[in-house]
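Heads up, the thing below is written out as structure tokens.
Note that one protein chain is taken out, while the other chains of the complex remain in position.
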Amino acid sequence: MASRIRYGMVGGGQGAFIGAVHRIAARIDDEYELCAGALSSDPDRALASAQELGLASDRSYKNYQDMITAESARRDRIEAVSIVTPNHMHYPIAKACLEGGFHVICDKPLTVNSEQAAELMALAKAHKRILAVTYNYSGYPMVRQARAMVARGDLGNIRVVQGEYAQDWLTERIEESGQKQASWRTDPAQSGAGGCIGDIGTHTYHLACFISGLKAESVCADLSTFVDGRRLDDNANVMLRFDKGARGMIWASQFATGNENNLQIRIFGDKGGLTWRQEDPNELIFAPLGEPPRRITRGSPAAAEDAARVTRIPPGHPEGYLEGFATIYREIAAAIRAARDGNSPDASVLFPTGEDGAKSVAFVEVVVRSSEAGGSWVSL
Amino acid sequence: MASRIRYGMVGGGQGAFIGAVHRIAARIDDEYELCAGALSSDPDRALASAQELGLASDRSYKNYQDMITAESARRDRIEAVSIVTPNHMHYPIAKACLEGGFHVICDKPLTVNSEQAAELMALAKAHKRILAVTYNYSGYPMVRQARAMVARGDLGNIRVVQGEYAQDWLTERIEESGQKQASWRTDPAQSGAGGCIGDIGTHTYHLACFISGLKAESVCADLSTFVDGRRLDDNANVMLRFDKGARGMIWASQFATGNENNLQIRIFGDKGGLTWRQEDPNELIFAPLGEPPRRITRGSPAAAEDAARVTRIPPGHPEGYLEGFATIYREIAAAIRAARDGNSPDASVLFPTGEDGAKSVAFVEVVVRSSEAGGSWVSL
Amino acid sequence: MASRIRYGMVGGGQGAFIGAVHRIAARIDDEYELCAGALSSDPDRALASAQELGLASDRSYKNYQDMITAESARRDRIEAVSIVTPNHMHYPIAKACLEGGFHVICDKPLTVNSEQAAELMALAKAHKRILAVTYNYSGYPMVRQARAMVARGDLGNIRVVQGEYAQDWLTERIEESGQKQASWRTDPAQSGAGGCIGDIGTHTYHLACFISGLKAESVCADLSTFVDGRRLDDNANVMLRFDKGARGMIWASQFATGNENNLQIRIFGDKGGLTWRQEDPNELIFAPLGEPPRRITRGSPAAAEDAARVTRIPPGHPEGYLEGFATIYREIAAAIRAARDGNSPDASVLFPTGEDGAKSVAFVEVVVRSSEAGGSWVSL
Partner (left out) sequence: MASRIRYGMVGGGQGAFIGAVHRIAARIDDEYELCAGALSSDPDRALASAQELGLASDRSYKNYQDMITAESARRDRIEAVSIVTPNHMHYPIAKACLEGGFHVICDKPLTVNSEQAAELMALAKAHKRILAVTYNYSGYPMVRQARAMVARGDLGNIRVVQGEYAQDWLTERIEESGQKQASWRTDPAQSGAGGCIGDIGTHTYHLACFISGLKAESVCADLSTFVDGRRLDDNANVMLRFDKGARGMIWASQFATGNENNLQIRIFGDKGGLTWRQEDPNELIFAPLGEPPRRITRGSPAAAEDAARVTRIPPGHPEGYLEGFATIYREIAAAIRAARDGNSPDASVLFPTGEDGAKSVAFVEVVVRSSEAGGSWVSL
């Protein structure tokens, strides 16, 4: 294996959500090593968070400016920076990173307006640095599969693209209660001009374009704010006109009770249709004209090379498989740590022990005995 | 964070499946560090595999005996060993590890017979070492939730437990074609007396007991081998009698076409019933007597503390969310590595770039403009 | 039982679809008796169709004018007329019927423009006759349930209503091939100004209002015709603004491959959300704020009185249950008719015979014997 890529992180300290996700994502394929961090806009929290993550104390920074200055001077300097702050800070941090010669991995949205976005793209080009934005849903195998199928013509000419992204976590005005995720997302100063449309509508839009290969030409939109006192839209109805005559709609809502994270894309051409639902991400429903719909699953023979390339585990093992396995490992770690001091782990630790293993061995034995006896009852 | 646990691995070299899963699982929560390995029964492949994983050359061993001897002598010796070999090797390796004072994380089944299992348990006890078996499905949040609900009486007295595990990858005699996974699993010398019942039936059995808290007392079984020339069962029909009068059935099959990895547990008591399906692992269907069935999802308010403890991401984000994110990171890594030499990454690299980010920023802008104009068409 | 209502039918002859549906619907509850008909605009076909249905020859009419005249003069005259012709004929026929003192049951749409509709309403009022339009989806038990739940406040204040109706039968230009259903539906002269929006969008609109109790105030629409040469829209994107501040969207399409008749309504208020899908009509998903979503099924204790009133069979027996039963009866009828002449029915007749019944009786016997023997194998 080539050596790991050293990276730093801005944002993602205690209480944050997406920063931890970026770190796990970076570990899964063992391609990165987190070496530095300016993990919070609050300097004390930044340092405490870094300690918790086991960062070296001399690479735990109070703010991103310090990180850029200090890392630039190191021999083993980081190559890349993950930016996982509220939206309004993406621009200044990314700018400083690119100017300092660091690759940038920025959480979405890239910036809060188009001028900033254009400037960052120009900087990335000038400094020959990678500028990536984590529209993460484009990383799913069956999204890649869908894109490949459209590209190779399985759907014919695309006519209609319907996208939706329904959540319910903002049904009430929880931004008032100090819920950190809600408060910055509903604050125009931190989020930009779009609330729901910016936070989740953009995922839908990106995916619609990513899969269909189409370019949107114009929109007609009806944004609404239903929760009293909220400062940004929490429901977005949008009609779209794409190039090549295609049409579409996007619905995004943050109070659609019963929808946790219901992102869905449906695409129809003159030869067939495709449906992908994020809450059931391992399958893609393909309906070729005049034939029964098929369920194409991740890892199956029907999945294209583009999907296979980003598939880690076999078909039928939903991607949570890796997490379930990780939980067993985590609990074993707790037991090993306890054992270091001669203790037992907490009662909540439930990994299967040797005894569980022995019981299953015995189970196979009696099943085989029962069956060999022609199928009669055998005690365990 | 406490320091990582150093561990070694036996098996899991090139061409293996479950070894890579164990390594990813160990990385996800950043609790382990892979320091040593005897990764194949073929010494050359063992060394090549270790190099690919970036193991230090002096901790890359030709076989497990060497690993145990050498690691025992080191100051920074590994604490734990993951055993991911074919079944028949679990016993001698685990025995040697436990006798050497190492914790053991063994893939299932623990051993190929009950005598070996009993001996390993005794050794673990005598040496005060952890002996864990990776019945990984017990690590899923909603399995924990199910167990907690049974334990707190939500189902009342358990009457019936129905388990099934249907796969289709052995519908034909692929063990003859050199498919490595198939060939050892259908070889009694490597797998033990149970084929399908051992490979997947035991997962079902473990889960049935893990969730229900019941103990099986007797079985009546009908094992069959349908594929000509196969040496172990590929279909298992089993009826069970549990303690406290409960009854159950397990069906396991490896040629149930259309079933990739369809593990399912249903439990019914006198106050309600539960269904969990591994292919839709983020939900648990709970049907209380006389009321509409509810869909309890991972991460939702209805999920118990036992589920929350092993939940990493919010409701509605199926656990594949972390993998999708990891794919974006992997592709950015490829781009960064290419950039080191002034190159562009391969065309298959599809992570969202600054341009994608800019397009979405522009999208929000026009949507907001359209909506502010009362809902009229605005060009992009 | 009160005596049956005598009715006549205009349209619905050989080759038609919806007329047969109206006749079956009228028979299911045994409340009507078909006594007269002007079943086709082609007089010969009208008479042949009437003969096939077993109408008395003196009440089989060449056209609706004749039917109205002749029936008006009879003592046992029909009371009601079902109009199941192409859209453009609804108005003149309904007008004549109402003026003749007959109740009118008109397939949707009522007319092809608002002026005609207003005139018919006025006539119905003046003549004190029933004027009904078969927006049939409002007859489903779980649609009634949804309406009742909104009305009693289970969802709180309604914020968003999302409707869609996706079909795929017009993906190609089948109207050119002489397909009768397609040709009149895509002909402005017979259908009116709306194609897809009129044929299926109106069902969605009616249901959205029926369930939500809201009144639409304005629309912003984007109708498209994708199939070359088609004369009316085949895709409709519509944004709606309802009274009380609610918003909504309707998507209707006739080329959404893989969607046979996918009508779906989702309604969200500040206390909960509801989803009903016509292709799974026996269930309603209700998501109360902060609690797990529930599946309310037709006939279950959770279903309201409004649903129970229109429920014929128990929960879990999808409404096709009655049809399956009818098929058995139909095949037995074929056998009885054959037996009249001493013949056997056609080989396609598959109703369960005495022999099938005997086999099942024997099955129970051996199962009981096996179980009584403690669970051992018993031959059949």
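By letter and in written order, the chains are A, B and C; residue numbering begins at 1 in each of them.
Definition applied: contacts are C-beta pairs under 8 Å (C-beta built on N, C-alpha and C of every residue); 3 or more make two chains touch, one makes a residue touch a chain.
As the structure is a computational prediction, the values presented were derived from the model and not from experiment.
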Hidden-chain contact residue, picked from the options C:Asp76, C:Asp228 or C:Glu355: C:Glu355
Residue of C:Gly192, C:Gly248 or C:Pro293 touching the missing chain in the full complex: C:Gly192
Identified contact with the non-displayed chain, of C:Ala16, C:Met89, C:Leu120 or C:Ile285: C:Leu120
Positions on chain A where the hidden chain makes contact: 220, 239, 286, 290-297, 300-302, 375
Absent chain, residues of chain B that touch it: 159-160, 162, 168, 171-172, 220, 222, 224, 226, 235, 237, 239, 241, 245, 247-249, 251, 253, 255-259, 266, 268-273, 275, 285-289, 293, 374-377
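The definition used in the following text is that only the chains that are shown with their structure count from here on.
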Chain occupying the most central position, where position means C-alpha average: A
Interchain centroid distance [CA atoms averaged], chain A/chain B, Å: 21
Chain centre separation (chain B, chain C; CA means) in Å: 48
Rounded Å distance between chain A and chain C, as computed from the means of their C-alpha atoms: 43
Multi-partner residues of chain C (each touching 2 or more other chains): 220, 239, 286, 293, 375
